[in-house]
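Following this message is one structure expressed as structure tokens.
Here the complex is missing one protein chain, while the rest keep their positions.
So that you can tell them apart, the chains are marked A and B in the order they are listed, and the count of residues begins at 1 in each.
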Amino acid sequence: MPDLFYNFIPLIFGVLSLIILILYLKEYNLRKRSQNLSDQLLEQTQQKGYQILHQAVKQAQDILSTAELEGIKIVAGSKISAGKLDQQYEKKITQSIQTSQDALSQETQSARQTLQAQEAEFSKFLDDLKKRASQMDSQTQQTAQQRINQLFEQFEGRLSNFLVKTESQTTQSIELELKSARQLIDTYKNQQLALIDENIIAMMEQTLSIVLAKKLSLKDQLDLVYEALEKAKVEKFIT
Amino acid sequence: MKLTDQSEIGYVYQSQDFLIRLNGLPTVQINDLVENESGGIGWVNTLMEDYVEVLMLNEGQIIPGQLFKKLPYKLGVSAGKFLLGRAINPLGVPIDGRGLLTKTKDVTVVNLEQTAPGIESRQFITKQFETGITIIDSLLPLGKGQRELVLGDAHSGKTSFLVDLIVNQRGKNTVCIYASIGKPIASVRDLIDVLKANQALSYTVVIAASSTEPAPLIFLTPKTALALAEYFQKQGLDVLVILDDLGIHAKVHREISLLGGRAPGRESYPGDIFYQHARLMERAGNFRSEFGGASITAIPVMELNLTDFASFIPTNLMAMTDGHLLFRSNLYNLGQRPAIDLSQSVTRVGRQTQDRISNLISLRIRQILSQAEELQTISRFSAELPPQTQLVLKQKKMIDEILKQASLTFIPKHIQSILLGLVFTSFIKEKDEEYFTKEKSSLIKMISNSPQMQGIVQAQMTSDNQFIQHLEQAIPSIINQPGGNNP
Partner (left out) sequence: MNDQIFKIILTNTYTLAQLKKRVRVLKDYLISQLFNESRPSLNEKDLAYLRSLEPSFYQQFNKDNLYPIFADLEKRISQFIPLYLYLPFETDDQVTSQIGLFIQKTYGKLILFDVKYDPALIAGCSISWQGIYRDYSLRKKIEDRKQEILSILKGFLK
């Protein structure tokens, strides 16, 4: 089979190249016809373009010439006005410098004057101030002195009052205290005295009992008992 | 002892425990005092033809032949404002360890034994004795000058109730006298501490003879209490006397009498036990202005044995008082404070002192309670109850909750009426008894803050229906308060 296929290859190639050739030729003819048409169109447009350009250049030259003319005219005019302006300007400047110089000198003068006046005024004011201050000083000193004196007097008065009062109060309270203390002492004293009295009696009784036990004979004792019994009878105690 | 030039004397010829018999003493009278050389004081109790019976008030050795001298004064105790805040024994000796009594010049000695003031000195009891305890002030009101017996088992909350009575008198210008008759020292000390902690000691006098003291001294305790009460009453001060407890007093009297050879009567008590107690109770009352003008309210206490209030001494005391409050330990254990048995308690004088509205409300409350009592038995058998019955049962539950009051709390009288009045309003439909258990204190606060409620209190109303109507209108004012709407 492949052998067969190999045998046909030249044939196939030949057919194929024939077909391609035919197609190419056909295309070539088509292209040649369209190029002729476009060449004609190009020529027409070129012609029209040249015409337009020609017209434009012509017009531009016209415009340029008028413009040049005009320009020359304007330059001449401007040269004249500039000279005038220069002069005016110079004049004006000198004038203004003058006036300003004058004004400055005037101003400085007046300023100097006012300054001087102010200085004077200030010094005057200072003097015044000084004077017033000294016045005030002396016044305040005086019033302060007065006040202090017054205060002192008042204080003294009050202090003395207070002292007197407190003195009286304290003396009163002390007196009261003393009184109560005295009372306390008195009561205590009385109590103690009573106690001492009691003790004295007790001591006396004790001593008496010791002494009498020894000193009193039985007869005396009995006599006392008899006396008591008789007394009881008299008092109708024992009936 | 110093014998003066002439004094009456007697010689001991017999001595038995605290009871001694003396020869001599020709002009001695009952309630005179005698003293021996060692300072022992005796109280002349009985006069016989040939001897005198004396009860020793302090301990000490008594030897036959010992000489006793008659003292120039009778059995008495010095009284004055200096006693307030103090604890003394029946002879006026301070026992609170705070030093001697600070006596001023105006010391009066009052005799312990005094005849009760007669009828000419007394007047009708018209003022209510406010306790700040709802069940008392609303349902069992006491009057100033009433004698109300407090009966109850051991551990039924009697003592805390008594403490409440004293503490709630704060700021009412009342003098409280607490007589502790033969109680242990520790309980007396506890009481003093509680009173002190609640600022109640400043208007209270505590008179105590503890169980370890000689019987005659214990016997004198209520006499001292009433003698001091009479003193303060004559100064124009209302007095509350608490005698805790007269059961012990009766027993002490029995001991003394049996030792003295008196014939024992019922339950071995001497024949004059009724006389002794009645004589004490008689000294309380409401007095005319010519006789001092104030009142003595007496609260005798009696501890019962197994709730048996039909025995001798309790029945005696019931007979001589103007009513009684019965405390029950089973109610106490159920959580009711104070554990007063409403159906068994009586007050004979208090109702006349109550204002009209409280009186009417309390009448209605008692009706509800008795109705509920009947219905409760029925309700056990039927599942579905008519709405009327349900309402009554619910009202009873609410009333029970309202009447519960913790100790050391004070509820003003007008708030008590409002609280009880609420039971008859639509309030009951919105809240249940749980609400009262939990929110009672805030409810009380809301009532006292509500201007509308205050208006009801101040308005003079004549019938309970009117009162309840007004309450009904005022309910929103308390329910809508902040914190009020939490059913």
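The definition used in the following text is that a residue touches a chain if its C-beta (ideal position, glycine included) is under 8 Å from a C-beta of that chain, and two chains touch if they have at least 3 such contacts.
Here the structure is a predicted model, which is why all the values come from computation and not from measurement.
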Residue among B:G24, B:P94, B:G260 or B:G293 that touches the chain left out of view: B:G24
Chain not shown: contacting residue from A:F13, A:Y50 or A:Y226: A:Y226
Contacting the left-out chain in the complete assembly, out of B:G10, B:G92, B:G132 or B:P270: B:G10
Touching residues on subunit A - with respect to the absent chain: 197, 200-201, 204-205, 208-209, 212-213, 216, 218, 221-222, 224-233, 235, 237-238
Those residues of subunit B which, in the complete complex, touch the missing chain: 3-10, 23-26, 69
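Note that only the chains that are shown with their structure count from here on.
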For subunit A paired with subunit B, centre-to-centre distance based on mean C-alpha positions, whole Å: 75
